[in-house]
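A single protein chain has been omitted; all remaining protein chains appear in their positions.
Labels for the chains are A, B and C, by order of writing; each one numbers its residues from 1.
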Amino acid sequence: MSQEVSLSIVGSGGDGAVAAGDIVAMACAGEGLHVIKTEAYGPQIRGGESSCTVRISAEPIFAQAGAIDALVVFTWSDYARFADELALAENVVIFYEEADAPPPDMRGILVPVPFKKIAPHAKNILALGVLAPLLHLPLEGMRSAVKQRFAKKTATVMAGTLAAFDRGIGIAEQLQCVAQTLAYARGTPRLLMSGNEAAAFGALHAGCTFFAGYPITPSSEILHLLSEWLPKMGGTSLQTEDELAALGAVIGASFTGAKAMTATSGPGLSLMAEMLGLSSTAEIPAVIFNVQRGGPSTGIPTKSEQSDLMHALYASHGDTPRVVLAPCDVEDAFHITVDAFNIAEEYQIPVIVLSDQLIAQRRETIEAGALVHDVKRRRLATSIPDYKRYADTPDGVSPMSIPGTADAMYQTNGLEHDESGRPSAMFSVHERMNAKRHRKMEAIGGKYRLFRRFGPERPDVGIICWGSSSGAVREALDILNQGDLRIAAFVPRILAPLPAADLQAFVDSCSEVLVIELSYSRQFHRYLRSQIDLPRAKTDVMARSGGKSLSVTEIACAVRKMLGVEALEEVMA
Amino acid sequence: MSQEVSLSIVGSGGDGAVAAGDIVAMACAGEGLHVIKTEAYGPQIRGGESSCTVRISAEPIFAQAGAIDALVVFTWSDYARFADELALAENVVIFYEEADAPPPDMRGILVPVPFKKIAPHAKNILALGVLAPLLHLPLEGMRSAVKQRFAKKTATVMAGTLAAFDRGIGIAEQLQCVAQTLAYARGTPRLLMSGNEAAAFGALHAGCTFFAGYPITPSSEILHLLSEWLPKMGGTSLQTEDELAALGAVIGASFTGAKAMTATSGPGLSLMAEMLGLSSTAEIPAVIFNVQRGGPSTGIPTKSEQSDLMHALYASHGDTPRVVLAPCDVEDAFHITVDAFNIAEEYQIPVIVLSDQLIAQRRETIEAGALVHDVKRRRLATSIPDYKRYADTPDGVSPMSIPGTADAMYQTNGLEHDESGRPSAMFSVHERMNAKRHRKMEAIGGKYRLFRRFGPERPDVGIICWGSSSGAVREALDILNQGDLRIAAFVPRILAPLPAADLQAFVDSCSEVLVIELSYSRQFHRYLRSQIDLPRAKTDVMARSGGKSLSVTEIACAVRKMLGVEALEEVMA
Amino acid sequence: MTCDATFTAQDFKTDLKPVWCPGCGDFAVLNSVYRALAELGCKPHETVIVSGIGCSSRLPGNVETYGFNSLHGRALPIATGAKLASPELNVIAVGGDGDGLAIGGNHFMHTARRNVDIAYIMMDNEIYGLTKGQAGPTTPSGDKTKSTLYGNPDPVVDPCALALSFGASWVGRAFSGDVKGSTELMKKAISHHGFAFLNILSPCVTWRGEDQHKELRAKMRPVPAGHDLTNREAALRFTDEADDALTVGVLYDVDRPTLVDQMAAISQRALGPKGQPPLSQFLNAFAPQHIQ
Partner (left out) sequence: MTCDATFTAQDFKTDLKPVWCPGCGDFAVLNSVYRALAELGCKPHETVIVSGIGCSSRLPGNVETYGFNSLHGRALPIATGAKLASPELNVIAVGGDGDGLAIGGNHFMHTARRNVDIAYIMMDNEIYGLTKGQAGPTTPSGDKTKSTLYGNPDPVVDPCALALSFGASWVGRAFSGDVKGSTELMKKAISHHGFAFLNILSPCVTWRGEDQHKELRAKMRPVPAGHDLTNREAALRFTDEADDALTVGVLYDVDRPTLVDQMAAISQRALGPKGQPPLSQFLNAFAPQHIQ
């Protein structure tokens, strides 16, 4: 018995590996369990190999599965594709298609099952039936989840599917093998959402009424969901001809008062560099939701990486203030999105959210009650005598009028301009306006000190990381701190303006510092150096390419190596 | 008598202020003098106010004019526009249009001249006639320069123009005023070129055979010159529909073996972010010549700034290696352009040159003999058995085959790919290829330690600056080091990879460090912090918006203030 | 578009001095804009003028409405966003030939295709004015310019022909020197339900020479009587005229659903008979359901 299990299903297109994972995840969410579900695909557009991994736990979890306790393999050649990415537990139980012999060097408890013979059209559900009793997964919940998933199928198909599930249970009962089983107490059902879904909900919650976007993996779900929901909520969603037009339309909509957003991934964000500068200079709120994938260039569209950081921080010629936020997990994708709107609107500035494929596309359980967040509004100008659109103010924010407002008309532009918005090439105006625009960053920094801190005070090692890496780091802390080590972590959720004072205090409090990131060129580390004092002598960096998600073990090893305690036994759960 | 004089002519469109400046500059270049000529314009597209300033010296000079010794004003309202930008010497002599009374608070030696009455169509040449004898400018040289400038005019017009010049001389002879006069010995004639002209020549010298660009101030002269010259030299110049297409065409041409370049300014560079990543990932050489202007967004197109640095260093999502070079002056625009081609070709990497409006559009004398520079070639693959386009090598450079080569065909892409160029989503391939691509940066850094260092060893203050700022810094050193101060400067000409070891050694050798840049958000300083150790306690930053060029006095004051020697008397020449 | 208040042409002037060269055709375009807005009775504060970058794109700064001189080539996406988010506004886009046909050509295509309910006024001087005289898509083939010293290698395009192929529902052509004609055409373009494209030939005295004015005026002729405004093939013929002809007037005018109409219909379909759901309904798809 264990408080958690992880299972993985590997197959080809049509095998329904991913659907099976969804069903398990939803069933467990219904029991109030904590779940994190991830998927992976081969290069084939469809019909290629896919794998789906579900980690289920009675206690809160923050990272995708580490070692797999139970594995279903429909074809070994498909498994081979993912072998690198799937860590198998010592005593893993493997249910494989009887007709396909396992490779000779395959370790684990190997159990052949005639999936194809018994349920040629519902192999995946049959497999769930086998897994459920062995792992102690909720049988009724799984039946419900199957019905929910196939709600649109005919009664006959549904009946056949449920029968396959029961056949699986029957098979399991005859098996002699012992798998890791789950022990838990049933709780309030949880939502099961992906980061993209949470972000779309966050946008709607924040009052977004305009979305424009261009499809791109792994962000398209936001386009799909907002195309479905905005028209219901009195808003508009537009698929544009390209990303330049998408951000352009967002700026146009926002100019007339709408809360507006676009969503994209690296290549699209690159194309938005010029428009970003316009939003910043004309001081028109805009939210740019960017889901990072493997780069550079077209890179690896389906995998996660943290390498759009520098582009997000610095793209666009000239001195262009912008805000950069980064969610830590699925639920946080909701909060950060609302914050993005709040900051964009309150400070009339472009806000880039840097999510990543791992957060965006993994499904995670969250408490429905957690999805609340204060919503802020724009500082509007209404019929001000002698209205000056860019009037200088202590925090740099000038009241903004919107078309339709009489007596507060203005003509704006991306040229340097004076308080009225008149183009000016004068140095004095330029310096004053640069100062005004950048002053907003100070104001935001003062108000939005968004970060998370985990672990004990005065740590031996203080980890600094961001975005999806924080999940694995948080779990690594739990493991590492079980002995006498004192490891802590600081995770900024706002990257620009960076909460530099808080971060510096953290760094100063640490004996050693470890920066962790999924960027080959160490973008985060370089950025931190530019913003705070990070003494070389006490700083280590664990940076590598994305394309494989950060594991808890990887982090634990890095910390131990740093402290020279490699020899220590593993204390993994 | 002095070894240098500076003069300025201010007028409206049609007054010919700029033409007059050109003539003086060319005449002085013919005498072997050192000249730096700058222009400034109001917002009017044509017919608006303009000013032209020429600094002439018997000794080498590196910065535009400081205090103006002689000023010609055709209309005081035009002068008012530039008053902020023109520093007048204590004893400035001002020749103004008799019909337009000077403002009451105007200081200086005010001399009314009936320009309009005497030479309504050649006021500017008349003014030159007045200035020439008073400042001891070369009379014959100026006549030649007038002829050269108006070579295409009719004989009658030419005669009238020359007559105006002589009338001016006549007027000068009757004047009682004493101006700063120039003392010099005639030398070998020099070339008079702008940075854009030198860069276009550099490209041709380097063997560029393909140019594609889209017009944009202040880089268009490169497009114009290469459109004129490439067709003569067996190459091709293409004006594309936009900047994305321009860099795309460059990459396409380079893919087939051509040495290829584009030129642009901030907004265009922003649009090139995605293509830049393709060049880097597919490892196709490309030279991107970017002339910085005031930003952000459309900003101030006609003025200089150093604020495209971060975009040049970091634009494009993902970990995208690229090289960034920056010329220090007009002659250097030639050398850096040749280096840009050399590096791009040798290392199959995109190279961005960051020039700026001040270098690009000012005209400066240079020695014709200085325009020589070694030219390098691409590492070509020819019929290699089992050819692998991206074969891993110690320096990361893989032999490149070009279409037309049999038995070395390959299919490339911007996806992550293996040694053969095959798309791959595998982590191990991704990490290996990221490493290979970034290894080239190390190789370049080892070979191209491009920087300039001025001033004594172990300085009290070490200035770090880049690009056009270095001219004023160099002159400030000369002044500051006249007393007991020991001031030095380090000017990297390659910004990525930064010559970090050399720069660190410099920093370590300085008691204090002053970073100087024209970027409100201190881009250079932030970048330096990320790359080297720049202790806060000994570092000061002098950063401000562009839009007004850096003056020698400004720098000298900053250094003195830093050292607490403000009280010291000015030692300005 | 609300058009009931009374504002004079004068009321639409800002006190910013136009930056154009003396003699530039854009002055006349600006005058026509003032008049058209006044004569249509447009309310300044309910009007938005969006432009790109270029000499011509400076126009919004001179008109006392909401104005936005944006980025080179990007006026139309911004105008689209403005119109979709606030359909009650009168949204007008203006810009140059380079802005709209070179760098902005793709947005022209898609904005016309979608029939976004805006008027798009292209101030066509057959050259890149602001950047000092390079060839653009409307520069005659063979012409020598700053960037085409040996003659422009590219064939010239007719902006109206493109607008027609892109699916614009209203297409007109004007000559800026003819302020009265231009004003009338602008009024029609602004009043049109859907995407209205008006190409105004507007001379650039600085880079196309002083004669462009005279030449254009000499070529100008009205749309012949009897031209069927709903016939695209017929309209296209005016875009392939002899060198000495320039037909001005409305070339094409049809009514089809605009993008605003389409979005309204989508909203209707999305809402269904039950009307706006509570936002919490969004979460249903992500909540485990107990299904018997």
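The rule we apply is simple: contacts are C-beta pairs under 8 Å (C-beta built on N, C-alpha and C of every residue); 3 or more make two chains touch, one makes a residue touch a chain.
This is a predicted model, so every value here is computed, not measured.
Q: Which of the visible chains would the unseen chain be in contact with across the whole complex?
A: A, B, C
Q: Would you mind spotting which of C:19, C:82, C:119 or C:162 touches the chain that isn't drawn?
A: C:162
Q: Return the single residue from B:115, B:165, B:184 or B:229 that touches the missing chain.
A: With B:115, B:165, B:184 or B:229 as choices, the missing chain is touched by B:229.
Q: Out of A:231, A:350 or A:421, point to the residue that touches the absent chain in the complete complex.
A: Checking the options A:231, A:350 or A:421, the one contacting the hidden chain is A:231.
Q: Specify the residue from the set A:124, A:209, A:279 or A:297 that touches the hidden chain.
A: Of the listed residues, the one touching the omitted chain is A:297.
Q: If the hidden chain were put back, which residues of chain B would touch it?
A: 26-27, 29-30, 141, 144-145, 147-148, 151, 189-193, 197, 200-201, 204-205, 209-210, 212, 228-229, 231-234, 236, 238, 240-242, 244-246, 248-258, 260, 274-275, 278, 282, 368, 371, 403-415, 422-423
Q: Considering the whole complex, not just the chains shown, which residues of chain C touch the missing one?
A: 102-106, 109-110, 113-115, 137, 149-151, 153-155, 157, 161-162, 164-165, 167, 233, 236, 259, 262-263, 265-266, 269-270
Q: Since one chain has been left out of the picture, which residues of chain A touch it in the full complex?
A: Residues of chain A in touch with the missing chain: 13, 43-48, 214-217, 220, 223-224, 227-228, 231, 239, 241-243, 267, 297-298.
The criterion applied here is as follows: only the chains that are shown with their structure count from here on.
Q: In whole angstrom, what separates the CA-based centres of chain A and chain C?
A: Each chain reduced to its C-alpha mean, chain A and chain C end up 41 Å apart.
Q: Which positions in chain A touch two or more other chains at once?
A: Answer for chain A, listing residues that touch two or more other chains: 274, 278, 282, 413-415, 423.
Q: Which parts of chain C, given as residue numbers and ranges, touch two or more other chains?
A: In chain C, 71 touch at least two other chains.
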